[in-house]
Structures are given as C-alpha cells and as structure tokens.
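Quick one: the structure is below, questions incoming.
A single protein chain has been removed from this complex, and every other one stays in its place.
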Amino acid sequence: MESALAIISGSMVAGGIFLLLSQNLVRMLFGLIMLSNAINLVIFAAGGLTHTKPALIKTGQTILHTAVANALPQALILTAIVIGFALLVFMFVLFYRSYETLGTVDTRQMPESDPEPDHGAGTTTTRLEHGP
Amino acid sequence: MNSIILKTATRLVSALVLVLSIYLLWRGHHAPGGGFIAALVAATGFALVVLSEGPRVLRRGLRIRPQYLIGAGMGLSMGAGLVGMMRQQPYLTGIWWPSANAVVGTPLLFDLGVFLVVLGAILTVLLALEES
Partner (left out) sequence: MSNILIYPILLPFVTAAASLLLWRKPVLQQALSLAGAVGHLAACVAVFAVVRGGGIQALQVGHWPAPYGISLVADHLSALMLVVTGILGTATAVYARGELPAHLRAKSFHALFHVLLGGLSGAFLTGDLFNLYVWFEVMLMASFGLMTWGQRRSQFTGAVPYVVINLLATLLFLMGLALLYGLTGTLNMAHLHQKMLTHEARGLMTAIAFLFMAAFGIKAGMFPLFFWLPASYHTPPIAISALFAGMLTKVGVYALIRTFSLVFHHDIATTHGVLLVIAGLTMVTGVLGAAAQNTFRRILSFHIISQVGYMLLGLALWTPLALTGAVFYLVHHMIVKANLFLVSGLSRDISGTLDLNRMGGLYRAYPLVATLFFIPAFSLAGFPPLSGFWAKLLLIQASLQIEHYVVAAIAVAVGLMTIFSMVKIWIEAFWKPCPPSDVDVAEVSYSGWKIAPVCALALITLLIGIGAEPVYQLADTAARELMAPQAYVQAVLKGGHP
C-alpha cells in the first residue's frame, strides 16, 4: 500500500511542479493545489497504514481497549488542509485582482515590479569618479 | 443569479444547512465534526443565500459586519485558554463542566471561537467578491 501511495504522491508532485513552471497564473494555482494535496498524502503515508478502527472511545468507557488508527497524522493533515485552503483562497483573490488591474494572466506580459525605471550600470561608475 | 428554482430551494435548504453546522459544532469534541468544518458548512448555507438573493440581503440578515465575527471569535478562543491559567494550570488546559466526560467546557468555547473566525473570514471574502 505504501508503494502505491508513494507513486501517486510522486506523480502529483511532478504534475504540480510542471504546472507551476507554466506561464499562466491559473495553471500555477492548480500546480500549487496539486502539490499541497500530494504532501498531505505523504503525511498520511508517514503515519503508518494499518487496517484498524477510528480513534473514538465508545460511550460508557474511558479508555481505548483495542488498537486504533494513529490520530496524530489526521490532526496534522487537517491543519495542513486548513492552512493550505486559506493560502490558496488568498492566492486566488490576489490573482483575480492582478487580472483586473493588469488585464492579463500571462506572466510574460506582466511588467517588471519596479516602480521607477532602472538606469544602466555604466552610469554608476562614472558618477563615482566625478564625486567631490 | 436569477433563478426561481434556486431561490425556492435556498429558502428550504439554507436553514437546514445552518442547523447541521450547529450540530457539527456541538458534537465536534467526541465525534467527527468540529469548529472548522461547522464553519465551512455554515458558510455554504450563507453562500446559497448570497448566490440566489444577492449580497445586500445577506448583510441585512447578518446584522453585524463579518469583521466583528472574526474579532469576537479570536477573543473567545484566547479567553478559553485563559480559564486554565486562572486555575494555576498552563494556558489552554481543557476544563469541562460539570465532569470530565461532558460536552461543555473550554474546548467547546475554543471551537466556537474557531467557528466564528472561519465563518467571518469566509463571509468577508464572499461579500467582497460578490460586491466588486
């Protein structure tokens, strides 16, 4: 079972990185979604894969009597999903606003993030020579 | 969205969805459920209203700004941790009333805070997107 999960999460990471390298903001978003889901699967596999019951105590008892599934990876995955969800929602809104402001989702057409135009490096050295 | 089917269905379904979310919040400590998922379900109920009736109806129905929900939720969660400190225990110690197996206690208050924060955050995003 672990090998199946390893192959699946490996393929998802590969697919996610391929999408992340594209020139389109929306594809980058999908790539990040795939990547975060792949890592959640890795957390799941790291917790140990066993055929047992859920980690719930029956009513009327106070402790567990049988072997149950490891509850910690479930908590870790839940936290990772929640945080990933919040980040991806923010990214989606950011890309949407960028699209509205810049008019494109193609990263090749986005302007340089420089508020002022850069001058060439050559002028710097000459200026130093003319200093006081 | 101008659909009579959606409007009628929303009138029936959204109230049920909100009741389901309260149920999930209540049973969250000892059975599957919890604050985060209850907030997501409640946000689904509110999203139905926004999509069928429009954001203004939702704002009127909510009566308070979603940002207040976030602030109140954060305050409640942190206050739930302070209860333990008043009893000379570390921060966020679980204290239940009247006995250790009951439902009402600081974890429920903390979960309620989480519920309010997530609900407020999703409603803020939803209303901002719908109104722009």
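Letters A and B mark the chains as written, and numbering starts fresh at 1 in each.
The criterion applied here is as follows: a residue touches a chain if its C-beta (ideal position, glycine included) is under 8 Å from a C-beta of that chain, and two chains touch if they have at least 3 such contacts.
Note that the coordinates shown come from a computational prediction; the quantities given were computed from them, not determined experimentally.
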item: Displayed partners of the chain not shown (whole complex); value: A, B
item: Chain not shown: contacting residue from B:32, B:61 or B:75; value: B:75
item: Missing-partner contacts on chain A, residue numbers; value: 20, 25, 28, 32, 35-36, 39, 42-43, 45-48, 72-73, 76, 79-80, 83, 86-87, 90-91, 94-95, 97-98, 101-102, 107, 110-116, 118-119, 121, 123-124, 127-128, 131-132
item: Chain not shown, touching residues in chain B; value: 65, 67-68, 70-75, 78, 81, 84-85, 88-94
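What we mean here is this: only the chains that are shown with their structure count from here on.
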item: Computed distance of Cα centres, chain B from chain A, in Å; value: 26
item: Contact set on chain A toward chain B in their complex; value: 56-57, 62, 78, 82, 86, 89, 93, 96
item: Residue ranges of chain B touching chain A (in the complex, touch as defined); value: 30-31, 36, 101, 121, 125, 128-129
